[in-house]
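Supplied in structure tokens, the structure appears directly below.
As you look at this complex, bear in mind that one protein chain is not there, while each of the others sits in place.
Now for chain A:
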Amino acid sequence: MLKCSDLRIEQGDFRLEADIEVGEGVTAVIGPSGGGKSTLLAVIGGFLEPVSGRIEVNGRDLGGLAPFERPVAQLFQDGNLFPHLTIAQNVALGIAPKLSKNPEQDARVTNVLARVGLEGHGNRRPGGLSGGQQSRAALARVLVQDKPLVLLDEPFSALGPGLKAEMLVLAKEVLAADGRTLLMVTHDPTDAERVAGQVLLVAEGKVTGPHDRATLFADPPDALRDYLGD
């Protein structure tokens, strides 16, 4: 479970406040462009410092922890794989950051690649894979990291609609099924409808929610109407 208590974020003229609790499963983070969705994830992920407030994951305070020390796994919009490492090496970074593995860890990497449909591709480099396969490889690394909170900042936005839908469903199947909390930033309401039961709304300098996705979309507040295209 993720808990942000009296969180205040400031970047130049930009201000954002959050006081939320998010449980297991997939929660979509939605809102108008420039509202602070990615900024919120960057703060939770440890890449930006909040001005004040507290972030907890399963009761553990994340204050002062470096990104990799946090119980948080992340998929970014781009740059999720090192192009000069093989797929197996990229995935192995999730359990062996110093790149020295033991046979047990090797076996885990092989298993997780099979789970995302990349069996036999471990020795290839990202440049030799399709966009969808690269996304699966990045997903495999998140899976092998085994962290309770997963942040997805539109990691599949570069894929075509059909492939993106397939990846979202796969992400939900392999990640949320293990009891993780997934926070997923998306600009596409259909993404939220496809996989998220709850949404956080980021608008007008505040993060509110979690709201029930169906209820919110049925009667959206003004700030959400443009996002939904109403």
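One rule holds for everything that comes next: contacts are C-beta pairs under 8 Å (C-beta built on N, C-alpha and C of every residue); 3 or more make two chains touch, one makes a residue touch a chain; residues count from 1.
Simple rule for what comes next: contacts and distances are computed from a predicted model.
UniProt records the chain missing from this view under the protein name "Thiamine/thiamine pyrophosphate ABC transporter permease ThiP", selected from "ATP-binding cassette domain-containing protein", "Thiamine/thiamine pyrophosphate ABC transporter permease ThiP", "Sugar lactone lactonase YvrE" or "V-type ATP synthase subunit C". Only one residue from A:Gly59, A:Gly79, A:Pro103 or A:Gly162 touches the chain missing from this view: A:Gly79. In the complete complex, the residue from A:Gly36, A:Pro50 or A:Gly94 that touches the missing chain is A:Gly94. Per the touch definition above, the residue from A:Asp6, A:Glu69 or A:Glu193 contacting the chain not shown is A:Glu69. Considering the complete assembly, chain A touches the hidden chain via residues 45-47, 66-69, 73-74, 76, 78-82, 84-85, 93-94, 97-99, 141.
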